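Following: one structure in structure tokens, then a few remarks.
Missing here: one protein chain of the complex. Every other protein chain is in place.
Let's turn to chain A:
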Amino acid sequence: MTITRRQALQMGAAFAGAFALGSRSAFAQGEPIKVGVLHSLSGTMAISETTLKDVMLMLIEQQNAKGGLLGRQLEAVVVDPASDWPLFAEKARELITGGCAATFGCWTSVSRKSVLPVFEELNSILFYPVQYEGEESSRNVFYTGAAPNQQAIPAVDYLMEVEGVERWVLEGTDYVYPRTTNRILEAYLLSKGVAPEDIRVNYTPFSHSDWQTIVSDIKRFGSEGKRTAVVSTINGDANVPFYRELANQGVAATDIPVVAFSVGEEELAGIDTGPLVGHLAAWNYFMSVDTPENQAFIDAWHAFTGDTNRVTNDPMEAHYIGFNMWVKAVEAAGTTDPDAVIDAMVGVAVPNLTGGLSAMMPNHHITKPVLVGEIQDDGQFAVVWETAGLVPGDAWSDHLEGSKDLMSDWQAPMNCGNFNVATGQCGGA
């Protein structure tokens, strides 16, 4: 295509006009506030994290439609750390030095651990939206996903009390989240009087796809007379072959239910859930929860993506809560200055999507309801059980040696993430 001089002039004029318009509104509103979005858009974790990037864009767009924040527009700065843990740290540095007031991001614990020193060094704010193993509390991080006591422990209580389970298979992928969660669960089960020979712990590599031996072992373990359940911390794409093998070997939920902590609506999208009806998952949110807030959120999500088949899931709700909390805290502080916002965050309460009001605790975790849902044949979960009220997140587990004496409180005067109540000192065990 050739461009004539006249066209070039016209384009130039249009550009200039647009620029003038833009700068005029910028004068009226001040510079836009930058919000960092740090989720992998390529590599292995893109499967989960891309959706979270989209939901952040939607939330920011909605906030801008409401007139922005502090009279200024919000601007999303999206980077792609490509499922590469050291790259997460680099990209985080790039976002913070580029002037982002807060960052929403990370999925895996290893990526969070990788960016943590960067956020602490440059004193910025990270919102982490995924359920995790706990045992951490940083002044610069707000954990909007579930801690183990907001997911794993209540789920095990449900199985024990409602399903009468006496034997346990703790099946997980071999990395930090399942190992820590299973350590906590094992301690908890033993404290509840479960015999050690009735607990079987097993780990598999990432993306494990051959589940024949393990499923047949589970079948055998479960056929010895005591009611048995599987607690699954199997991660991501290993789940599809696992559930397929369960279905093919005829393990029904009425015989051996599987309760999963990492399987949500998004993961079920790749499986025919007909044979899985009755298997369970524990989360703080399900797409099927029938509240006006949730309906509005789902409608907005469908409108934003232009696809009515897209599902919503728990980490999306965590971002929804985290973003609204941040907006409220910034409004209360009247500035985006990290220190002021961090102080204003504690105590902020915003509606969650399941009909309650989630609040930010002094330990930078939030209060959430715990729901146990059953897989349905349409790939959704139906809630079968929920905690009576909201459960406050516990940064340090009460069931682990060395961690049960620790507490975290980021308010003055304590201002400590790992205060040891036994020794009365800040600085861990």
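Quick note on the criterion: contacts are C-beta pairs under 8 Å (C-beta built on N, C-alpha and C of every residue); 3 or more make two chains touch, one makes a residue touch a chain; residues count from 1.
The rule is simple: contacts and distances are computed from a predicted model.
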Per UniProt, what's the omitted chain called: "histidine kinase", "Branched-chain amino acid ABC transporter permease", "Neutral metalloproteinase" or "Sulfurtransferase TusA"? "Branched-chain amino acid ABC transporter permease"
Can you work out which residue in A:E31, A:D299, A:E331 or A:D378 touches the chain that's missing from view? A:D378
The one residue from A:G250, A:G334 or A:G402 touching the chain left out of view is A:G250
Among A:E61, A:E75, A:E120 or A:E163, choose the residue that contacts the chain missing from this document, as touch is defined above. A:E163
If I consider the whole complex, including the chain that's not displayed, which of A:N123, A:S191 or A:S223 touches that chain? A:S223
Even though one chain is hidden, which residues of chain A still touch it in the full complex? 41-42, 44, 46-47, 50-51, 162-164, 174, 202-205, 207-210, 212-214, 216-217, 219-220, 223-225, 237, 240-241, 244-245, 247-250, 253-254, 257, 266-267, 269-272, 278, 288, 290, 374, 376-378, 380, 382-385
